[in-house]
Structures are given as C-alpha cells and as structure tokens.
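Written below as structure tokens is the structure these notes are about.
In this view, the complex is presented without one of its protein chains, the others remaining in place.
Chain nomenclature is as follows: A and B, assigned in order of appearance, with residue numbering initiated at 1 for each chain independently.
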Amino acid sequence: MNFWERLYLPAIFQGMGITFRHMFKKKETVFYPEVQREFSENWRGMHSLKRDEQGRERCTACGLCALSCPAEAITMIAAERQKGEEQLYREEKYAAVYEINMLRCIFCGLCEEACPKEAIYLDGPIVPADYLRKDFIYGKDKLVEEPMKLS
Amino acid sequence: MSISLFYLVALLSIFFALMVIFSKNPVHSVLYLIVTFFTFTIHYILLNAQFLAIVNFIVYMGAIMVLFLFVLMLLNLNESSTEYRSNIMKMVGLIAGMCLVITLVGSVKALNASDPLVLQTQDLGLVKNLGKVLFSKFLLPFEISSILLLSAMVGAVLLAKKDIKQV
Partner (left out) sequence: MELAFIIEKFILITVIFLITLTIAAYSTLAERKIAGFLQDRVGPNRAGPGGMFQPLADGLKMFFKEEIIPAESSTTLFILGPSLALLTALIGSAVIPWGESVQIAGTLVSLQVTDINVGILYIFGVVSLGVYGIMIGGWASNNKFSLMGAIRAASQSISYEIPMGLSIIALLMTTNTLSMKEIAEQQHGINWNIFYQPLGFLIFLVCSFAETNRTPFDLPECETELVGGYHTEYSGFKMGAFMFSEYINMFVSSAVMSTLYFGGYNYPGMDWVNSMAGPLFGPLVGMAVLILKIFAFIFFFMWVRWTVPRFRYDQLMNLGWKVLIPLAIANIVITGIVITIIDKL
C-alpha cells in the first residue's frame, strides 16, 4: 500500500459516499400487511381441496396423496356417499376426514402431482404461525375451498 | 455560608477517606477514594483555584483512579481472597498506626492554630496567573518535573518492551 492508501481516509470517504448515495435510492421495503409481495408462478403455499364446476368436492379419498407424501403429513378417512349428497361430493367415495399436518409438510407438491382427480393444489398463502402443535393439523374446515357462489 | 460549606465538605472528605480504609472490598475502596478526590476538587473551588480543581478532577478522578479501578478489576480481588492475617501482623499494624497518630497529634499541637490565611490576590488560582507564575518564577522546577515524567515514561516503555536479543 502506498502512503495515500495507508491513510485510510480516502477509502472511508469513498465508502461514505456510497452509503450516502443509497439514501436517495428506491426503498425496497414492502409494507407487508397492506401490500403483499407477489408470489412467483410456481409458488407452493397452503393446500386447498378443490371443488368442481357444480361446487362438489373433487376428492375421492383414494389416498394417493398420502402415499406420495414424503413427509407423511396427510391422513384421511374415507366414507361412502349417501343418497341425497350428490351435490356435495362428486364421486361415490369421499374423504370424511382429511388432515394435513403443516408442521410435517415440506411443500414439495408431490400430492398435487399424484392426485388423479385434480382435487388438491398448493395455491394458498403462507401457512400462518400458531402457538400450539395441534393447531397446525389442518382439517377440512381449513382446507376445502369455499363453495362457489352460483350467481 | 462559605465557612459552613467548608466544614461540610471537609467532614465529607474525612468520612470518605475513612471509608476507603474501612471498606473490605478493594473496588469499593477505590470508589470511595474517587469520591474523596471529588471533595478535594470542591475544596479547590472554594479556594478559588479553578485550574487546580479541574486538573485534580481530570488527572486524579478521570485518569489515575480509572487506572486503579482497571487494575483492580483485572486482578478481581474479593473479600474472600484476602489472606488470613496473623495476630503478630495485627499487633505490628496497631503499633505503627499508634505511632502515626502520636506524631500527627504532636505536630498539630506544636503548630498552634495559625491566623486564617488571606490571599494577596484573589485570582491567584486562575489559569492565566498560574501559567505566568509557573513559566517565570518556577520555571526550573517545572521543567525538571517534566523531565522526571519523561524519564518515567521512557522507563515504562523500556520495561514493557520485549528484549529483542532474546527473541
């Protein structure tokens, strides 16, 4: 290092110039609750169980998603469709209980790929934080899509 | 007002000086010593010696006592770590202390109470006057003391430096 460099002061002033320029740059902050960052197209978030065009649940409780799940996060209990429930469930068999443990889930998307009925998609938001482990086991109340308002 | 203030501060400085000796924890001792020096600063201000007051403040309170505290913190002496002192040591200490007290009392008795000192010039302690006196009347002692400090500094550097030949 020559004398000028050993003084350090030029380097310090250069650095301070750089930081000063950053004061006038565009702020990168996203004001979270009001503004949400856009997700990418292949984003995988919370699962949702889809309904078909007539508002019936697509899931037939075949268990392929549970089988494909590497984290073994999905459990389900199947039940047979009764008479008079045709507008609720599309197939003759449906999932009476469908639970995903969000603490186990690794959001790999294999359930999505395994599903033959296109019933499960990972297209939801970020899974929110919670206090108790039991609250992370999401049942059908949280997973099934809102029924479409037929206008 | 000034006299009563003097007695109050004098009482405080004696009290804190005694606390320096009586407190068991060495760090507490040093802290009491700092307060004692602070009362000395007030004494200097009462004598209208502002420069001496502030120098006492900076040098003794701000620098030397920080070093004392520094060393004590590094050594980390505790009440428990002071070793047991034998009775003979206590006796020797008592005799030495009594000798000191007798000498002090004797000297105070011999001195008699002098008349209160009246300053010829009230502003003697101010920076300008002090500087003029130091650099004219007391130039030689002043310079000699600075040489003393310089030699002390050189000595300290020599002590702290590693022996180059051995390495």
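By our rule, a contact is a pair of C-beta atoms (placed from the backbone, for glycine too) under 8 Å apart; a residue touches a chain by one contact, two chains touch by 3 or more.
Keep in mind it's a predicted model, so treat the numbers as computed, not measured.
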| item | value |
| --- | --- |
| Which displayed chains the unshown chain touches | A, B |
| Residue touching the undisplayed chain, where the options are A:Gly15, A:Pro70, A:Pro125 or A:Gly139 | A:Gly15 |
| Contacts of subunit A with the absent chain, listed as residue ranges | 12, 15-16, 18-20, 22-23, 25-29 |
| Contact footprint on subunit B, counting only the chain that is left out | 25, 27, 31, 34, 50-51, 54-55, 57-58, 61-63, 66-67, 69-70, 73-74, 76, 126-127 |
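Rule of thumb we're sticking to: only the chains that are shown with their structure count from here on.
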| item | value |
| --- | --- |
| Euclidean distance of C-alpha centroids - subunit A vs subunit B, Å | 73 |
